[in-house]
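So, chain A:
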Amino acid sequence: MNSKDNVLEIKDLKVDAHTVMGTAELLNIKHLEIKTGEIFGIIGESGAGKSLLALTILGLLPKNVYVKNGQILYKGEDLLKKSQEELSQRIRGKGITMIFQDPMASLNPVFTVYDQVSQVISRHNPGLSKKQLYDRVIEMLELVKLSDPENTMKKYPHELSGGMRQRVLISMALSAKADLLISDEATRALDVTIQAGILKLLEELAEKLGLSTLFISSNMALASTVCQRLGILYAGEVLEIGRVEEIIRNPRHVYTRSFLSSLPTVEKKGKPLPIIKGIYPDPLNKAKGCIFADRCPDYSAECSQNKPTYHEVIPGHFLACIKEEKHKPSSDNDMD
Partner candidate 1 sequence: SGGEEQQGNDNTPKTVTYVTHSDPMVFWDPAETWAIEIVALQNIYEPLVRIDPMNDNEFIPVLATEWKSSDDGLKWEFKLREGVKFHSGKELTADIAARSLKRTIDLGKGAAYIWDGVKEINAKDDNTLEFVLERPLPMLYIVSSAYGSYIYDPDLERDWYYEGNADGTGPYKLNDYSKDSEVILEKFQDYWGGWNQDQFDYAIVKIVPESATRRQLLVRGEADIVEQMPLEDVEALKSDDNILISDITSYQQLYAFLNTQKAPLDNKYVRQALSYLMPYQDIVDHVMLGSATQARGVIPPNLWGHGKDLMQYNYDLDKAKELLAQGGYPDGGFKLLYTYTAGDKNEQKVGELFKDALSKVNIDMEIRGMTVDSKYDLAKATDPNDRQDITMLYWWPDNVDPQGYMYSQFRTEKEVGFNFGYYSNPEVDRLIDEAIAISGTSIEEATEKYIEAQEIILDEAPAIHLYCENYVRPYRKDLKGYADNPAYPNAVFFYELSR
Partner candidate 2 sequence: MWKFIIRRVAIGIFILFVVVSTTFFFSRIVPSEPAQKWVGAHATEEQIEAAKIELGLDKPLYSQYIKYLGDLLKGDFGMSIVSHRPVSLELKNAIPNTLELVILSVILAFAIGLPIGVYSAIHENTIFDHLGRFISVGVISMPTFWVALMLQIIFSTKLGLLPLTGQMDTILKLTNPLDKITGFAMLDSVITGNWRVFKDLILHAILPILTLMSYSLGLTSRMTRSILLEVLNEDYIRASRAYGIKERIVIWKYAIKNVLGTVTTVLALSAGYALVNTFVIEAVFSWPGIGSYISRSVINLDYPAIIGVTLFASVSYIILNLIADIIVALDPRIRFVKGGD
């Protein structure tokens, strides 16, 4: 694979945190790449480390969280080697940008929409005249299909509805013309009926502007509607990566399989759902071996000995499981 195809490539990334209770191992990602122009989804439960991954890429980790080792290559450059200054100058906004999960919390409550959008635009286009700036703001707000931008931009975030706020945020994220957009559960705080609109917009913009997108979500169904490839994140580790159809129809990791099968779908009504016992791993004391070992129905002693290697099972489909290495995966759907 040519790394030129990849807008982002993560290698051997380990992220830890100091906490009052001790050191927490939050992320441990062997390998992950986002191809130019694709929408790549990261799926994981709450607390899996999705937001942390996004923040690591942008170099915006909270004070007590730090990168232990690894590389994050953005167009071949290692972001982890860059200073905050450089990240702020060259990468954030211009190269990589992000939409946060809570549109209310992500807009500064004491500034108007215009203040906030224009600040981003003028940061990346120094030397714009007042008039030009004004026009650009309107242009950006129109891009995200905000109705009546002239009025909207005079308002404070409180005066906007959730959907409108999220649109403003997207317009800010796009103002700098980045080529990688991270959407961290951009629709989680929105009503379902609004959510669909935002998703459509993201899809459209990605296409129109040629954006690569890292789409973070906890909702597999939602991610499946927009993404081309999916990565399954569990307790900070990527267990499986593959094309959407492959992941949904033919999941290879026990966790992915259990996850899908435990979803109460229409067809399963009334029947007992298959159950996976056990609890989500505690980042403060993680298992040495496979992270899913203690809940895995296929558990055998060696699972808790070593970390499974991360390997490609079929082209473009990666997996971290000792069992699957041994028995070649069957290509049929073995879900109930």
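Selection criteria: all candidates are chains of the complex that A comes from, given by their letters.
Operating definition for what follows: a contact is a pair of C-beta atoms (placed from the backbone, for glycine too) under 8 Å apart; a residue touches a chain by one contact, two chains touch by 3 or more; residues count from 1.
Remember, predicted model here, so these are calculated numbers, not experimental data.
Only one entry among 1 or 2 touches chain A in this complex, and that entry is 2. Residues of chain A touching candidate 2 in their complex: 55, 58, 60, 62-63, 84-85, 88-89, 91-94, 96-98, 100-102, 105-111, 116, 119-120, 123-124, 156, 158-159, 161-162, 169, 172-173, 175-176.
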